[in-house]
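Every protein chain but one is kept in place in this view of the complex.
Note that the chains take the letters A and B in the order they are written out, and that residue 1 is the start of every chain.
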Amino acid sequence: MTRSILQGMPLRRAGQFLRDFARDRTAAVGLVMLILVVLAAVFAPLVAPQDPYDLMTLDIMDGRLPPGSTSFSGQVYLLGTDTQGRDMLSAILYGLRISLLVGLGAAGLAFVIGTLAGLLAAYIGGRFETLIMRLVDLQLSFPTILAAMLILAFLGKGVTNVVLAIVIVEWAAYARTARGSALSVMRREYVEAARSLMIPPRNIILRHLLPNCMSPLIVLLTMQAARAIALEATLSFLGLGVPITEPSLGLLIANGFEFMLSGAYWISIYPGIALLITIYSINLVGDRLRRVLDPKATLR
Amino acid sequence: MKIKSLLVASVLAVSLGTAALADDLNIGVGASITSIDPHFYNASPNNNIAMQIFDRLTERTATGKLVPGLAESWEATGDSEWTFHLRDGVTWHDGAPFTSDDVIFTLSRAGDVPNSPGGFGGFMRSVETASAPDAETVVITTDGPAPNLPGNLANIAIVSRHAGEGATTADYNDGVAAIGTGAFKFKSFSKGDSVVLERNPDWWGHTVDWDTATYRMLTSNGGRTAALLSGDVDIIDTPPAVDIPRLENTDGLHVRSTAGLRAIYLMPNYRPLDEITGVSGKNGAALSENPLNNVSVRKALSTAIQREAIVERIMEGTATASAQWLPETAFSYAPSQTVKAPDLEAAKALLAEGGYPDGFALTLYVPTDRYPNAPAVAQAVAQMWTRIGVDTSVEALPWATFSGKRSEFGIHLIGLGNSTFDSSSMLVNALGTANPEAGMGASNRSNYSNPDLDKITLEALQISDDDAREAKLIEAVEFAMDDQAIIPLYQQSNAWAMRNGVDYEPRIDERTVAKDIVKK
Partner (left out) sequence: MLLWIFQRIVQAVGVAFAMMLIVFFGLHAIGDPIETLIPPEATFADRAKIIADLGLDRPVYEQFFFFVKGVFEGNLGNSYVFNEPAVELIVSRFPATLELAICAVLLSVIIGLPLGLLAGNRPNGLTSKLIMNGSILGFSLPLFWVAILLILIFSVTLGWLPSSGRGETVSVFGIPWSFLTIDGLRHLILPATSLALFNVAMVLRMTETGVREAKSSEYVKFARAKGLSPRRILLVHVLKNVLIPVVTVVGLDLGTTIAFSVVTETVFAWPGVGKIVIDSIAALDRPVIVAYLMLVVLLFVFINMVVDILYRILDPRIRLTESE
């Protein structure tokens, strides 16, 4: 369960790992999709036909054009436009950037904070451990969506605040997992030996505890990243997420919702498909990682 | 129109005779009715119901004209005194006679309901004392000339002393105290769902076409449209703008609309830079002073806005472009203030004239859940301002957080429903210099203060003669718009969609009045 994958992993083993991973073809497809999605997001400014944040290029007279339309200025809108006359393809590419930034950023930050808290709790023990674990219980005893809604209502909207809200609702899962794994590692002889040799705690935690707890945490990270992206989309849909002038995928979907009944389906559907592909590919990769790294682990 | 519908109604009534056919009207309303107590909360949905069960001393027609209600006539009997002559032979729903004492009781209750989140005190601010020399006369003295008093009293539902003395809001909701003189009697109230009313056969007013009227709360836009399409309801208010073309093209349905009293406008903040958010130089550079304090800048911002495009593309025709805050039909509309064509060059010139040839950066704040399509409108305005060099971003906030921060926003989009039916509501409450003694500026969030405008406003409010008052109010409107105190965008239209066989004269005040809905 605590087989290390990072500590001094030789190239040969990395190759073996990749081969293990790719033996499942769906997962391989998922990985390729994920790479494509990330590339599309990173290079959005080069790929997108329009800069959707530059208000100079938008014209409401081009609003709600169906896919394939041509504007007054001769620009072709492959996926149509929204009410503001924003090219949907460009909006989706830029929205993807924000969704990924928020999702991965939040999940990564929660990973760091949660793991650290969990490892420290396991190492230090005593009151500190009790405090951390009570905090974890408190956090996990409350539905994420409601907690995030409250936090955002309190902090106000904005990308940073959404990241913060997601970190606050997600760190607990890492802390719990990290502490659980660390406790079992701590009982091993070499850790006990290291402790008795007065090796600095920082070294023990970073060199011995962390690497040995990594695999369940990495699996958790992929799952939580996918959840973070979905959570951001949901919050934006409820009007609590990112600002409307720089819409994420979730906000694009929300903006299109009211027009769906009157026929302008493309404003809502295409960003939804982009969101789905993103989350699905991350989950496919995560699921495969789980099986490769940790064949016994169950879902929760 | 009114007479015609009355005629139609009475002809129908005669032709049907006493047919046992039950006439049930189902109305889908878009906002939640929170209470039957007519003085608990001054909000449109509650006032809708109050207008059916209760009557007022004076009433407003669909176009906003003041007509007799429970008072048959009224006159100013002194500089600060009004006398109201009550209608004869009116009875309460329980049979008791209506007298001047009920009016006295109402005036003491209307502004003083416990736990009210926003009551009717504002309409009676000028009232000092009220007395009843006899059963059919009420004399009201005011703290000064109050020509607006009869108009303001068209908002105050008259309740009875015998059922209402000591009654709580809950007693009204249960129906115990919901005894009015109105066209309908209270039958049931199911919170978040519906209010059922039944006809009062002894009502003093015009013939009512329905035996029962049910107000169903259908707060979801799509749900309201769907309910009308499926025939669950006969008429809906506030049909969603995007659905209106579809509703109009559906056989058996029609839509009626009129320019409404609600103005949507942009409110600049007049405080110094360090007290406000969302105003800066381009790319975050510092400014030396608040550019919004400069009238040329405000005029530039107004000139850059393509109002017709917003109305057509975003509001789908459910609004009328406006350069003031009243619809054309209203009292004290200023004919001189017409909507001018947008002019980017002129706007840039005005910016330069104000000392900002290269523009600056603004954040336009907008509530997400208050006015139809407001966030989209704000983004469109941002596009237009960016084109003249004012880099604009939009910050959309839910009303709950938005409302409390209005005095910090550099510039925000806001609406004003106009309960005085003339320009004074804006002049007194939003543009008047905040001054509790003068009763001015209670909702002035922008710190606009112009003693000259205040003077004209206060003068206008004291003129009893309607024509002279209108002229003075128009002068005030022109003065305010000359200073570009606000940047008007449009008047929201009030629309109702209904099945053929039902007709409703659209009201400028957003109310859905069951007793005025007719069979056709």
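Convention: a residue touches a chain if its C-beta (ideal position, glycine included) is under 8 Å from a C-beta of that chain, and two chains touch if they have at least 3 such contacts.
Just so you know, these numbers come straight off a predicted model, no measurement behind them.
If you put the hidden chain back, the residue from B:111, B:145, B:175 or B:245 that touches it is B:111.
Within the full complex, the residue among A:63, A:216 or A:250 touching the omitted chain is A:250. Checked against the full complex, the one of A:18, A:39, A:112 or A:145 touching the unshown chain is A:145. In the complete complex, the residue from B:34, B:200 or B:363 that touches the missing chain is B:34.
Contact with the omitted chain, checked across B:195, B:244, B:347 or B:430, is made by B:430. Even with one chain removed from view, chain B keeps its contact list with that chain: residues 32, 34-35, 37, 40-43, 111-112, 114-119, 121-123, 125, 169-170, 173, 191-193, 218-220, 222-223, 226-227, 230, 369, 398-401, 403-406, 416-417, 419-420, 425, 429-430, 436, 439, 442-443. Taking the complete complex into account, residues 26, 137-138, 141-143, 145-146, 149-151, 153-154, 183, 226, 230, 233-234, 237-238, 250, 253-254, 257, 260-261, 265, 268-269, 272, 275-276, 279-280, 282-284, 287, 298-300 of chain A touch the chain not shown.
By definition in this document, only the chains that are shown with their structure count from here on.
Annotation: 46 Å between the Cα-based centres of chain A and chain B.
Chain B meets chain A in the complex at residues 221-222, 225, 240, 242-243, 245-246, 309-310, 313-314, 368-369, 375-376, 379-380, 382-383, 386-387, 392-398, 400-401.
Across the interface of their complex, chain B is touched by residues 55-56, 58-61, 63, 83-84, 153, 156-157, 239-240, 243-245, 258-259, 261-262 of chain A.
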